[in-house]
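Sharing a structure with you now.
Note that this complex is displayed minus one protein chain, with the remaining chains in position.
To keep things simple, chains are lettered A, B, C, D and E as they appear, and every chain counts its residues starting from 1.
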Amino acid sequence: MRIVVTNCNTTRAMTDEIVRGARAAAGPGTTVTGLTPAWGPESAEGWLDSHLSAAAVLDTLRTYEGPYDAVVMAGFGEHGREGARELVDVPVVDITEAAAHLACLLGRRYGVVTTLDRSRGQIEDSLRTAGVDRNCAAVVGTGLHVLDVDASLRTEEAFVAAAERACAAGAEVLVLGCAGMTGLRRAVADRLGLPVVDGVAAAVKLAESLVGLGLTTSRAGGYAKPLPKRRSWGAPADDRP
Amino acid sequence: MRIVVTNCNTTRAMTDEIVRGARAAAGPGTTVTGLTPAWGPESAEGWLDSHLSAAAVLDTLRTYEGPYDAVVMAGFGEHGREGARELVDVPVVDITEAAAHLACLLGRRYGVVTTLDRSRGQIEDSLRTAGVDRNCAAVVGTGLHVLDVDASLRTEEAFVAAAERACAAGAEVLVLGCAGMTGLRRAVADRLGLPVVDGVAAAVKLAESLVGLGLTTSRAGGYAKPLPKRRSWGAPADDRP
Amino acid sequence: MRIVVTNCNTTRAMTDEIVRGARAAAGPGTTVTGLTPAWGPESAEGWLDSHLSAAAVLDTLRTYEGPYDAVVMAGFGEHGREGARELVDVPVVDITEAAAHLACLLGRRYGVVTTLDRSRGQIEDSLRTAGVDRNCAAVVGTGLHVLDVDASLRTEEAFVAAAERACAAGAEVLVLGCAGMTGLRRAVADRLGLPVVDGVAAAVKLAESLVGLGLTTSRAGGYAKPLPKRRSWGAPADDRP
Amino acid sequence: MRIVVTNCNTTRAMTDEIVRGARAAAGPGTTVTGLTPAWGPESAEGWLDSHLSAAAVLDTLRTYEGPYDAVVMAGFGEHGREGARELVDVPVVDITEAAAHLACLLGRRYGVVTTLDRSRGQIEDSLRTAGVDRNCAAVVGTGLHVLDVDASLRTEEAFVAAAERACAAGAEVLVLGCAGMTGLRRAVADRLGLPVVDGVAAAVKLAESLVGLGLTTSRAGGYAKPLPKRRSWGAPADDRP
Amino acid sequence: MRIVVTNCNTTRAMTDEIVRGARAAAGPGTTVTGLTPAWGPESAEGWLDSHLSAAAVLDTLRTYEGPYDAVVMAGFGEHGREGARELVDVPVVDITEAAAHLACLLGRRYGVVTTLDRSRGQIEDSLRTAGVDRNCAAVVGTGLHVLDVDASLRTEEAFVAAAERACAAGAEVLVLGCAGMTGLRRAVADRLGLPVVDGVAAAVKLAESLVGLGLTTSRAGGYAKPLPKRRSWGAPADDRP
Partner (left out) sequence: MRIVVTNCNTTRAMTDEIVRGARAAAGPGTTVTGLTPAWGPESAEGWLDSHLSAAAVLDTLRTYEGPYDAVVMAGFGEHGREGARELVDVPVVDITEAAAHLACLLGRRYGVVTTLDRSRGQIEDSLRTAGVDRNCAAVVGTGLHVLDVDASLRTEEAFVAAAERACAAGAEVLVLGCAGMTGLRRAVADRLGLPVVDGVAAAVKLAESLVGLGLTTSRAGGYAKPLPKRRSWGAPADDRP
């Protein structure tokens, strides 16, 4: 099985980290290919970045020639999920919803620990429109920028502190609310004694599950194929500022 | 990986059918063992049956000596899920929630097609407490009894008719709202041109996913281990009516 | 009028305390009979206990020969309510919902003070499925085990402390979230200056109300009579571990 | 026990009918006194009437010298309930909420059958703010004016037809959505084979329940006593148009 | 364009302050007329006052001979809005909903800062029934009485303190939850660095918008014209206590 994982930003080092996480989660017969958008934001932090990222990721998917069996969208709380479902004929799983789906199976309420507080609203909306917000106790920010999340003790401390606030709000399970945090999962889980779900890993398993069962996106209604029409993906070259 | 699948009733033929469906869905390294409660209802159709079934299934799990890596609970809309999460140290996935989780990934709204209308309320409550009811467009009954569901054209017709009502209410994906329907999935999907999710298969994949990622139920809060105390599981023999 | 009150556990002393509370609430022409399940948990604390309790209580009702005019189910947050509505032809009132119904008439928001924190989820779900959760401000645990609730100052202090947390969350009325606390109601009410509702007393009054008005459970839809079929209530004697 | 029942309009014949219904429901030691506002609308049909009625009913209660142990407010879907809770020191039960509370105990979903369609919004809001709307399947109008509801076959037919629409929407229990319909309850119940709840009767039983348990409105928060200040209840006489 | 602004209480000084605020907000071609009810409470603080106020305001509108193009109802959280929509043929905008509508356009969540805590429930209900509560993070009281709100530093401090609690609950925009606070808006906005919406100003702009677009209240369904019938607005003169 061939899974394509799309980073939501243009930072190749982050794609590499995401691919490492995806491969660690993938089953024996699964290959993982990472895609980095050729345009968009270097990191997605806020609505503007998210809207830009969505178009760039869709452009990336649109021009990728495959072949592949499923798409994992690795932007936590970022837009584009539904457009990808229209675009491709294989299952699409977004890491935001994926982490939440698995978290629901592990405890009564889950909490999301993310980077900047400004991303909380997008994550709440993304969980809501995916239909999996009901058992979310809290979305909590660490104050870290996306590109500052690393394997350092400082990152770990920030996540543990934020996780404790999520637990005080009722979370029994934690979700890592950013891609590229796979390395952090074990440390946080050990320190808190709670299950911690990484969205990239969760999305890989859900994508494998759907492909394994021969299931793909419904074409009835919301996710019908895009209509044929004129579309251009970026300004004409001589208009670029 | 060893998955135990618990039937919710005492009908061994139904356990066999469920195990067949589970094995068809399982990955290469997964073994499936079916358990049939030694007591309880011969089929679960309504609240009384569901409450009786829950205790019988928990008794079955409690006295099963394993070893196993995950539990799949194969009663659609039946009680007991949360008690099983307290009882065992491995992940527990109920087919009701499992089907709904996967269905959310495949379309904007899903519909459940079940047996008797009287089961609709239990299914609605089960989806709600699992946190995955938000995108459920409708739960529709076929009027068939649990033990009458088979591979006949009559069953197929009843499912297609009910599915059409679910689609009229907005469903873009269908969930088979009963265990032991694996054989029906393909026929209904073909006739309707929609993805159809079987709960047993979905639960097997989700159980494999959780085990593969080293995740299990949180012990913080709701699903702490049962307290040690006196419990008896059924009336003393000489009190049996 | 003859009301049967079912304890949800096997502890006869608790049945006695519940019956005392029920009789204190009952009107002049009402007689109260307490039933103690012959099997089940000695106290219901958590989901496993609750599922076991539900089957045991239904078995108790099923084999009780009456006659009686209404059933009060005296397990706060425990399962079984809907099954009992299917089973018997008289009104069934659960103390969880009963307390909440009356509390809604006494203030804008109510809070529930219960025993262990682990029971909060069950109580929240029970209020939700009964349709009376909307005005619930909080469900708060005291940390006391069910069998440790008594008339001591320690119990009283624990309830007052938990009640203050419920008030901080917006509660204007309190509900005692455990059966067998009738003695506590007055003390807590006096110390807090708030109405405090005991579920057993509330359920007795609601049962009397329904019987007085000639109303009983609808057989249309959800609570139709159980279908005739083979059911066994506990393992065969020689299978008992 | 002395219950005061306030009609919401100035039509004395309707007060008489309401008092008859209240007395039929009341227990042996209960006396019922009906109050008819000295001003307000002759029937409450719509928001303007409802707002006018609320002030008139509060004026009636304010100037009634009692003594009494509880108030039943007999306007279905009309305003004023919360103001009455502030005003008097005894329990206040509104027939809208009362019928819904009892209906929740009798089936999974209830439906309200009322007079004019224009009243549906008020009833929905009243159930919502009372916290008891969750299990309401539908509020359906008969097209009858309040003062045209009588014991005729025409009225009965209109109620049965509307009730059938409520059942199609999922109602398993019916609520008569108007005061002064007590006579209709039995006929509709017999024809439909469903429990039918009359709000006046329900409110009397709930008022008796609260008084019997020594419970009254919380003064903490929302329903604190009205502050002393200048208030006038109606225009100066020489300003009357 | 001629806008009539109705104060909800009998205090003419407050009408004057409201009219000043309305005129400051009004566009060049708009004239503002303030109406003070001839009866009712001197300030609306709680449900009883609110119900009394609603009838008095409707009586004021009913007997006002105009002409006018829109009505602004200047009682924050007070009743009567829907009745006014039935009564007059021009658009009606209530300051509660108006402030919330504009606040939704300015941030993800808004908070309301009001006078007494006892008014919070009414405001929550008013936002809910207006359909604009979804993004309300909190309704917070300052502890000030309506007639004590002034341009003093004490008032300002109380508002800032309450606003900070609203922000802690997630508010990104503030709503002044009382009429006659126009003078306070600038000071609070400057100190907190947040947009602050005054309901009177907001309602004037929304009324101008509706009139400008030729839109007025729908007569289909909920806000049909009041039926012709006997209504009296206050007790007969010789019955006045």
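Quick note on the criterion: a residue touches a chain if its C-beta (ideal position, glycine included) is under 8 Å from a C-beta of that chain, and two chains touch if they have at least 3 such contacts.
Model, not experiment: these values are computed from the prediction.
Visitor: Using the whole complex, pick out the displayed chains that touch the missing one.
Guide: Counted over the whole complex, the chain not pictured touches A, E.
Visitor: Identify the residue among E:Ala162, E:Ala202 or E:Ala235 that touches the chain left out of the display.
Guide: Per the contact definition at the top, the residue touching the missing chain is E:Ala202.
Visitor: Of the residues listed, A:Gly40, A:Gly199 or A:Gly212, which one is in contact with the missing chain?
Guide: Considering all chains, including the one not shown, the answer is A:Gly40.
Visitor: Specify the residue from the set A:Arg2, A:Arg118 or A:Arg165 that touches the hidden chain.
Guide: Checking the options A:Arg2, A:Arg118 or A:Arg165, the one contacting the hidden chain is A:Arg118.
Visitor: In the full complex, which of E:Leu48, E:Leu61, E:Val139 or E:Val173 touches the chain missing from this view?
Guide: Among E:Leu48, E:Leu61, E:Val139 or E:Val173, only E:Val173 touches the chain that is not shown.
Visitor: In the full complex, which of A:Met1, A:Leu87, A:Ala169 or A:Ala187 touches the chain missing from this view?
Guide: A:Leu87
Visitor: Which residue numbers on chain E touch the omitted chain?
Guide: 25, 27-28, 91-93, 97, 101-102, 104-109, 128, 130-135, 167, 170, 172-173, 193-195, 197-198, 201-202, 205-206, 208-210, 212-213, 215-223
Visitor: If the missing chain were put back, which residues of chain A would it touch?
Guide: Those residues of chain A that touch the unshown chain are 10, 38-43, 45-52, 54-56, 58-59, 63, 79-80, 82-87, 117-118, 120-122, 125, 128-129, 145, 221-224, 226-227, 229-237, 239-241.
Here is the rule we go by: only the chains that are shown with their structure count from here on.
Visitor: Show me the overlap between the contact partners of chain A and those of chain B.
Guide: The shared contacts of chain A and chain B amount to nothing, since no chain touches both.
Visitor: In terms of residue-numbered contact pairs, which of B-C, D-E or C-D coincides with A-B for over half of them?
Guide: Overlap exceeds half of the contact pairs only for C-D.
Visitor: Please tell me the distance, in whole Å, between the geometric centres of chain B and chain C computed from their C-alpha atoms.
Guide: Chain B and chain C have C-alpha centres separated by 28 Å.
Visitor: Which chain D residues touch at least two other chains?
Guide: 108, 128, 221-223
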